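All protein chains but one are shown at their positions in the complex.
Letters are used for the chains, namely A and B, taken in the order the chains are written, and counting of residues starts over at 1 for each.
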Amino acid sequence: MSQYFAGIDLGSTMTKAVIMNQTVLASVIGPTGPEHRKLANQVMEEALVKANLPFADITYVVATGYGRINVPFADKQITEISCHARGVSYLLPEARTVIDIGGQDSKGIKLKDGRAVDFVMNDKCAAGTGRFLEVTAEGLGVKLEDMGKLSLTAKNAVRISNTCTVFATQEVVAKLAEGAPLPDIIAGLHEAIAARVYSMVGRLKIEREVALTGGGAKNIGLVKALETRLGYPVLVPPEPLLTGAIGAALLGKDIVREAVEKGEALLRSERRLTEATFFT
Amino acid sequence: MTEEKKPEERKKRKTATEAASKIGPIVKATIGGTVRAREEGKPIAYSFICCCYDEIIRTMDIVPVWTENYAGVCGAKRDAQRFLERAEAENFSRSLCTYALCGLGFDAWREELGEMPPESPWGGQARPDMMLGSGQILCDPRNKWFQAAQRYMPDVPVYDVGLPWPPYEDDYDYREVQGYYVKYIVEELKGLVQFLEKHTGRKMDWDRLSELVDLADRTWNLIWETYELRRAVPTPMGTGDAMNTMVPIVFMMGTQEAYDFFKELNDELKHKIANKEGVIPDEKYRLIWGGGLPSWFALTDFNYFNSKGAVFPVETTYRMVEAIYNFDIDLSKITDPLEHIAWRWVKFWTYWYDRAKKRPGSHPDVERLIQYIEDYKIDGIVMHEAFSCRSWHVGLIWQLNLLKKVYRDIPSLILESDIVDISSYNEADTKARIDAFIDTLEAVKSKGR
Partner (left out) sequence: MPEEAAGRGLAAADRYYQDYGSRARELKRQGKKILGYLCAFVPVEIITAAGFVPFRIKGDVNEPITKADTEMETIVCPLVRSCFDISLKGNYEFLDGIVIPHACDSICRTYDVWKYSLHLPYSHFINMPHGTGKPSLDFYQAVLGTFRTSLSRFAGREISDRELTQAIKLYNQNRAKVRELYGLRKASPPLISGTEVARVLIAAMSIPVEESIKMLGDVIEEVRQRGGVPARKSARIMVVGAQVDSVAFIELIENSGAWVVADDLCPGAREFFSDVTVTADPIEGIAERYLRKVKCGRTYREMKGNYEEYLEDRFGHMSRMIEDFKVDGVVLYIYKYCDPFGFEVPQIKSYIESKGTPVLYLEDEYSMSTIGRLRTRIQAFLELLGSK
């Protein structure tokens, strides 16, 4: 009799949900708005529809991410650190370091035997996160989705000295006016993010293989900039936004198995999905 | 340090004096010399400026590596970021002294590679045989930096020289305590000499030390007299140049070269004054750089001030001398060199105390500003807040407030950035602030106040 596990990753920019048994059966990705509870229910329902399962069949739900406390039907809340570690270990077993670049934060995780043993986080400062590119792209009048592509056509990346997002935007706009080629500027911006991330993750004494996850992993310019910094290629999972949710679901699976092995009762959330929607 | 090396901008900073323009090559040669000294097996000591041991190490032919200087060079060349980032990767907070972060990042990298990091500015920072810190009110990094560096060089010994000076207090005169301050410093310097003898295998030549101490005294007097020449209207030299001429003061004290340099500068300034040659032809506003280390990567800002008709005849930063003959004791009577150094130190740091006691509610730091404002005919005061240096950039706001309270309401400007970390610097914002300040100065001038 198959058991199903759900993982919900409520990030600051994107919300992700997966349903798994041995493999991922369904996944949903959507933008996070201000109404976290409503959204959590929404993506859960969508995922259930995709998997063709009723909520009652889900054995265990784990919530993670910035908004994890706003998932009332979750049986447990676990930090993104543990979840990303678990998810990457499953998807890329050779990875020993994880670099996650999100919309508003970035993190580095050291892995050993499939678990996190050390980590660093930056959630104070936009530099080194997707936000840095979002703001500077707007300042330059370029679509965010085009930034990565454009950076690859650069001849000579421009050095950006300001790490403050606001100052950096001023700096690149000024450089554009002075005649610096747009791709060179954009490449410089990607290098700036890579530099920030590299020095943050450097605190962990980076070990290969390095896996890159989060929205940043979908930016081909950023991938290249990081690989240049590191001096070797990075591994990117097929769907880099889902590692947290996958890890969450798997940790749920681990918890259930442990409870069975120890003969202990499984502590689950009392509120179910339908009740939650009633309140929101 | 007169050139920036950025491919996008070929801005060469203009110096007002010939003497200042010679400094860049001098520093480059000195740093190159330290790298060669390593190869030649001469003893090398990481050293801090203004820590009383200049004459001592020169007497023993120990080669100083001024780590603050090297960080400043990296900053001026806009190539400090990678070292700051390496320090951060070692778990040092970015809010710490950026000289230290630059140095620690460099050392960690050099020790990891077993050779200088790629394309190290001017050949790099040589690995030392010993590291000389100091304790007391100069700054915390002086007793923590080299201790932290031992993580990357556990075989290199450190000696910290305790260098206090009496605080300025209302309920006692500093002369009541100066005796035990001098005694302590002398003991610490004795300990330093023992340490150096042990780790170099050389013996101190006390006669030669006395000679160098005397040379330093004469150099102090010469420097003071030379800078006092800048009182002239128009002023022949500004703070921009002084950020170059500080090199002999703090990196070459106790050498004949330092004395000769200031002799030349003195002659040059006298010549300019005779010909009424100022830093700029049309001098509109005379400003004092009242506090703060400069942004080494943005020294061209001084040229920007110049372009608006503003000059800096005087600064407090790096003016680490007073005329010895103006002290209230006859220093020449103190023949023991270590005692002489200790007394010179205490008298320098307490120089403005008596003046402060005469003006109710005043403070020695403010008295110094007042004296310069009067002597150099100053219209406005500029302070620089470097975020990573608590030692010299805390108290500047309070000094300005107190100055305006006990003296007069004088136009003031506070610039914010850092000594070495360029990511804190916003050129557009800085220029905007300078422009606004110039407007204020003009408004005050035209009101005839």
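Here is the rule we use: contacts are C-beta pairs under 8 Å (C-beta built on N, C-alpha and C of every residue); 3 or more make two chains touch, one makes a residue touch a chain.
The model shown is predicted, which means the values in this text are computed figures rather than measured ones.
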Displayed partners of the chain not shown (whole complex): A, B
Hidden partner chain, touching residue among B:Ile23, B:Ala37 or B:Leu96: B:Leu96
Full-complex contact with the absent chain, from B:Val158, B:Ile249 or B:Ile373: B:Val158
Sole contact to the chain not displayed, among A:Met121, A:Val135, A:Leu176 or A:Ile206: A:Met121
Contact footprint on chain B, counting only the chain that is left out: 90-93, 95-97, 100, 133, 135-137, 139-141, 143-145, 147-148, 150-151, 154-155, 157-158, 160, 162, 164, 166-172, 176-177, 180-181, 183-184, 187-188, 191, 361, 363, 365, 385, 387-391, 393-398, 401-402
Hidden partner interface residues of chain A, rising order: 66, 78-82, 115-119, 121, 123-124
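Definition applied: only the chains that are shown with their structure count from here on.
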For the chain A and chain B complex, residues of the former touching the latter: 158-159, 161-164, 167, 170, 174-175, 180, 195, 198-203
Complex contacts: residues of chain B adjacent to chain A: 6, 8, 78, 81, 85-86, 88-91, 422-426, 428-429
